[in-house]
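Note that this complex is displayed minus one protein chain, with the remaining chains in position.
For reference, chains read A and B in written order, and residue numbers begin at 1 within each chain.
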Amino acid sequence: MSDWDTVIGLEVHVQLATKTKIFSGASTAFGAEPNTQACAIDLAMPGTLPVLNKQAVHYAVMFGLAIDAEIGKESAFERKNYFYPDLPKGYQTTQLEKPIVGRGTVEIELADGSKKNVRIHHAHLEEDAGKSLHEGNFRHGVSGIDLNRAGTPLIEIVSEPDMTNAEEAVAFARKLHSIVTSIGICDGEMSQGSMRFDVNVSVKPRGSDTLGTRTETKNLNSFKFMEEAIAKEVERQIDLIEDGGTVIQETRLYNGDTKVARSMRSKEEANDYRYFPCPDLLPVIVSDATIEELRRNMPELPDARRARFVDQYSLSNYDAGVLSSDAAMAAYFETATATSGNAKLAANWTMGELSARLNNEDLSITKSPVSAEQLGGLIARIADNSISGKMAKEVFEGIWAGEGDADQIIEARGLKQVSDSGALEQMVADVLAANQAMVEDYINSDEAKRKKKLGGFMGQIMKASKGQANPQQVNQILAKKLNQLL
Amino acid sequence: MNIERQEIEKLATLARIAIDESTIAEVTERLDSVLGLVDQLQAAETSGVEAVSHPMQGTQRLRDDEVSEINQREALQAIAPDTEEGLFLVPKVIE
Partner (left out) sequence: MYNLTVAELVKGLQSKAFSSVELTQHFLDRIASLNPDYNAVITVTADQALKAAAEADKRLAAGNAPALCGVPILHKDIFCTNGVRTSCGSKMLDNFIPPYNATVVENFEQAGAVVLGKTNMDEFAMGSSNETSFYGPVKNPWATDSVPGGSSGGSAAAIAARLAPAATATDTGGSIRQPAALCGITGLKPTYGRVSRWGMIAFASSLDQAGPMARTAEDCALLLNCMASVDDKDSTNIDHKIDDYSASLNNPVKGLKIGVPKEYFSEGLNPGTEKVVRQALAELEAQGAELIDISLPNSGLSVPAYYVIAPAEASANLSRFDGVRYGYRCENPKDLQDMYSRTRAEGFGEEVQRRILIGTYCLSAGYYDAYYGKAQQVRQLIRQDFAQAFKQVDVILGPTCPSPAFKFGSKGDDPVAMYLEDIYTIATNLAGLPGMSVPCGMVDDKPVGLQIIGNYFEESLMLNVAHQYQQVTDWHSAAPEGIA
């Protein structure tokens, strides 16, 4: 593998979180019944015409500002012509010669802490196509077309081929995800197709200046699948060349479920898209005033948020990085912190218990059964010693299962930690009294062995208190009492 | 300008219009005539002249991002050739 260099470029399609389509006033809400959000314009009925969504323009500009890119103050739409049933007009309205966002940069950080700049060639506005269903509630042997998605605004972000391995590509993709969700232009729901990746991959002999022929693997909608697809494609190309073959330029698909990659049926040369300026749409002008206003009101960017997390919450760089990279997680963490008043615990629980559970059940944090406020409420009870860390896990499960908030569950199950020192003193005394043999053993052991024997007393005390004794306090009282006996 | 038959076949594919074998010669001849007409453009002196995509000066109007279309599936699909369960049906799409 090390005889070869890999060259990777990405084209990322980001669905903009506008309420309506880019060229019509139909809703873009996810999950509607087929063709209930496809108006006459979306169906390309005769005589219908496009009108541009202001918010789509603003969201595109915001993306440009977020990556320090040139803003195309005068941009234009073109028609990309091809026939496909999910493309009602027989052309896609997109941008080519004059995109709304020009050259920019995205900084990525890799696992070893090193940083790299990935250059953005441009980003342009375009409309999404509908969906083709190859099986469903309809007769066999046909495909069903749902045009709800047709006309949803997209920005297509095109990188330079600056990435050299799957890790960099994934880091770049994740950073983009982080940026677009942080500034609120995309909901980032990968499973809903809010972000899709096309990966251009080629290989060349190590150190060579000549780029190899690249292939394009389209429509990947998860970071994991993208990583797998890249690895597979690189291997395929290297094997092919080493066996004396040549890589042909082609479009490929990768099925993440079956782990199978294949070439697409349509021949490349059949696709002469015949781009030309769309005569139904006039030049799009973005004024300096608009740009300034959007810049002024720009939500916090991931890098800035990370720095703030380190500062404001005294988090480690690593923790801040994890929590700030995903906008939804960052918001969750901050709400939990605000509710509980304890950033460290909030960080630990969000990155730890919560994330693990969400991953297990394949849920995104936005769908968490435990809300940020609820987690905050739980953490507050840990922080004020109402419950022990161990109890907290039980309460967490209860909240997850929908039993209510932390306080409700603690009350209902009687889990309140006993922290009253008087009660605890009595408890310890009782246990010591009931376990004279153990006490004798403790006194007669040497110092090194004594430490270990504390656990035994702890166990008894916790059992006697049904786990509700505050362990830290018990520890102190136990140590004190035992020392008195020495 | 003499357009080749192969070229016509390529155009027919791009435009998704089946051209019958029996008419292809005629189609070619007539297309050739039109291309002869438009080839007159080549004589025009246009260096430095800006290309015009829109006849009038003007910039694109922007629409507020508010939902203005209601679900009209029934009305819009009443005239469709083949639908089932709210979907438009076509011969199987192969990727």
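Quick notes on this one:
One rule holds for everything that comes next: a contact is a pair of C-beta atoms (placed from the backbone, for glycine too) under 8 Å apart; a residue touches a chain by one contact, two chains touch by 3 or more.
The structure displayed is predicted, hence computed values, not measured ones.
From the options A:G31, A:G47 or A:G207, the residue with contact to the chain not on display is A:G47. On the side of chain A, touch with the chain left out of the figure occurs at residues 40, 43-52, 79, 81, 83, 85, 88-91, 143, 145, 272, 274-276, 279-282.
Residues of chain B in touch with the missing chain: 3, 7-8, 11-12, 14-20, 26-27, 30-31, 33-42, 44, 46, 49-56, 58, 60-61, 63, 72, 75-76, 78-82, 88, 90-94.
Everything that follows uses one rule, which is that only the chains that are shown with their structure count from here on.
Look at where the CA atoms of chain A average out and do the same for chain B: the two points lie 40 Å apart.
Chain A makes touch with chain B in their complex at residues 18-20, 24-27, 33-40, 43, 45, 51-57, 76, 81, 83-85, 132-134, 136-139, 141-147, 253, 264-266, 270, 272, 274, 277, 279, 281-285.
Listed in rising order, the residues of chain B touching chain A in the complex are 13-14, 16, 53-54, 58-69, 71-73, 76-77, 82, 84-95.
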